[in-house]
Structure formats: C-alpha cells, structure tokens
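Apart from one protein chain that is not included, each protein chain of the complex appears where it belongs.
Presenting chain A:
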Amino acid sequence: MVERPHQQPSQQQPSDSQSTVISGRHCLTDEVRHQFPILHQQVHGQPLVYLDNAATTQKPNAVLQALDHYYRCDNANVHRGVHALSERATWAMESARDTIQQFINAASREEVVFVRGTTEGINLVAHGVAESILQPGDEIVISAMEHHSNIVPWQLVCQRTQAVLKVIPILPSGELDLEAYQQLLSERSRLVAISHISNALGTINPVAKIISIAHDHGIPVLVDGAQAVAHTPVDVQALDCDFYVFSGHKVYGPTGIGVLYGKQVWLDRFPPYQGGGEMIRRVSFDHTEFNTLPYKFEAGTPAIAEAVGLGAALQWFSHYRQHSLWEHEATLLYQLQAQLKTLSGVTIIGNAKEKTAVCSFTVAGIHPHDLGTLLDHCGIAVRAGHHCAMPVMDFFNVPATVRASLAIYNTTEDIARLIKGLEQSMEFWQ
C-alpha cells in the first residue's frame, strides 16, 4: 500500500442503508438505479431502457463524484512534484491500483499495470511475447469466439515473427470445442489467448480448465476479461492465469483506462512496450535504465483521473459483487431468453450451458440494423452488428445480430419493454 497524504479525498461509498438491502432483487435494482443519473431520462419520448452494457456500462454517482473531486481538488501530475497536489494525485492513483489488486486478488500491486483498455493490454502482451519468446514456426492459440481485439494483435505478431496462429473451433451450442483445443496444443505452442466471457454469445468459457491444460504443457495463458469483470467473480491467483486484461468502462468505470494483470515473472521478462517518461530510472544518451514494475510499462503521464475513477468504480461495485447480483443477472437472462422464444421468427444465437448477461438474436425478415433503429424509437438501446466478432458471425452464418446485454441496474421491467418493443417493431415491419 502507498502511504496516504494528510489530505485524503473522500471515498464515495454506498451508504449502509444501500448495502444492507441487496438481498432482495426489488431493493437491489431500486437502490442501484437511483445511483445512475443517466438512466433517468427519456429517449424518443419513452423512458430509457439501456441494454447495451456489453459495449459500455453506465457510471454510478460514486464514479462521477470521484472524477469531479479529482479535477476540482487534487489534479496534478503523478510521481513527479513534491507539492501537495502531486502527492494527493499520486496517492489517489496508487490507491486505485491497490483497489484493483484486491478486486482481482493479484499477488502484488507491481503486477497491476494501467493501460488504456483491454485492447492495449493485449497489444502490450503480444509485443512482449513477440520480442522475448516467439521464433519462426512457434504457435499462438486463440479461439473462434474472440473479439477482434484478441485476434488482430496476434495476427500482426505472427506476421512479424513468422509464428503461426491456431484457432480453437466453437461448437453449434456456442461453446468452445475443448477436445479440439487439447489436440491443437503442440510443442510449438507459446501462448493461449482466450476470452473469459464471449461478448457476442455470452458464453462463460471454462478458463480454469483451459489454463490448467495449457500449464500441463508449460504454456502461459492470457485471459481477455473485458466482458467478465462485471458479471462473474475474478480471482487471478485461483485461476492461475499468466495475464488477465480488462477495460474500466465495462465495469462501471471511465473510458480510457484498463488493467493488465501479469505474473511478475513474465512482466520482468518482457521489454518495455513504449519509451518515455515515468518508465525510466536513469537516462543518458548511451544507456537507459528502466523503471521497476509496474512503471516500466507506464510511459508518459497516465490517465490519472480515469484510474482514480476506475478505483472508485471497483470499490463501489465490490459492495454489490456477491451471489445475489449474479443471481439477479442470471434471472434476467433466463426471463429474456424465455420470452424471446415465445416470439415467432426469433432465433437466439449462442446457447451455451454456462452463459451470462449477453443475449444475441436475430428476427426473421428484419435486418438487425433496422431492428436497432426501431427499438431505439421505443427508447430501447441495444447493439446491432457483428460485435467486433466477425468470425463468430461467419460460424453462425449470420451477417449480424441484435444483442441485448445486461447490467446490475437492469430490471424485469426492462425485459418486458424490450419484448414489447420487439412486438411493435415486428408489427410495424409487416
């Protein structure tokens, strides 16, 4: 833990009354929704129903206030000045790092690197693997379920190093083909990069098993946790993953900030990702000595306010991150899927046994893009498109889907509104 300066910014916590009523679903959503000012607005004359949480979540007052407080009271550059504001800004940012460490249960704060988001985290690891491990003919293993951000960095690395990309196939259920995965691993496999939860299908992948199998072959594993952190417990030590990456904005935090967790043994081995200030210890024109972890990977002035905001988001979310929340989201997903199945022409894409918070579907005769516009006019925000997962769309032979994705503040009423909106859209389309 870093030492606190004398003037501490006030941490925004849910009040006791809020944290004691979370056992009941009704109370949970009522109390939670109250903390999200953006939800209380009308869109096209209808109360907003926000079901695009897999793209980004909304921000609670705790985060908005933390950002506001930082800029009003503490703003300065970090790790540089000796003045009070710099001390406070440094404390605020490093406290956020401690919060993140606790949130994902990392062994040490040095293993928590601030990045812009999941995409930059994966690119950082790809760069490190390319520079320190990969030889021509080596293999990187990903899956057919990945977001483009966990495909393209590896393609670029493979092009540069003449390594080969291997892809774990998916099954029609929307689950990974684990038998094929085991057969795919070889003596040339150097890394497995896999999503924890699919952003397009909602599938929860058995990452602990995937990691254990890879480790049996001595292969490290990167887990893309972008969709997971807000919807399932994450314990990087229990998973024993070598890298875990996620974005702040998908877990109620600000955009522009994310986290790369990496086991120290790997981060020590990797060369710096970018050069600049902060990541150095001593610079001359002959030689530069790099800073220690995690600063070796944090060149330049970081996104300080956003890091502070992410810390506030995770502290806030930690009060709700328990069984009743997972149950709440599972119940909503069950209701959503059950009611979708009663509508004619609706096909749900991805029917994994272990699935959460995301439901992709198509409606016969209406292109997802048109449906997205029609639902928007009912005040309902969903995503229509390929969800940056074109290979998944290809596998299911659809150009695009409509995706409704859930968060802590969604309600049974939201599901009912979506179903009604779909019925109205279908009627309009007749």
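What we mean here is this: a residue touches a chain if its C-beta (ideal position, glycine included) is under 8 Å from a C-beta of that chain, and two chains touch if they have at least 3 such contacts; residues count from 1.
Methods note: contacts and distances are computed from a predicted model.
Among the names given as "Nucleoside ABC transporter membrane protein", "Probable glycine dehydrogenase (decarboxylating) subunit 1", "SUF system NifU family Fe-S cluster assembly protein" or "Stage III sporulation protein AC", UniProt records the absent chain under the name "SUF system NifU family Fe-S cluster assembly protein". Touching the missing chain, out of A:Arg281, A:His369 or A:Lys420, is residue A:His369. For the chain missing from the display, the contacting residue among A:Met393, A:Ile408 or A:Leu422 is A:Met393, taking the whole complex into account.
Touch with the hidden chain on the side of chain A covers residues 44-45, 366-370, 373-374, 377, 384-386, 390, 393, 399-400, 424-425, 428-429.
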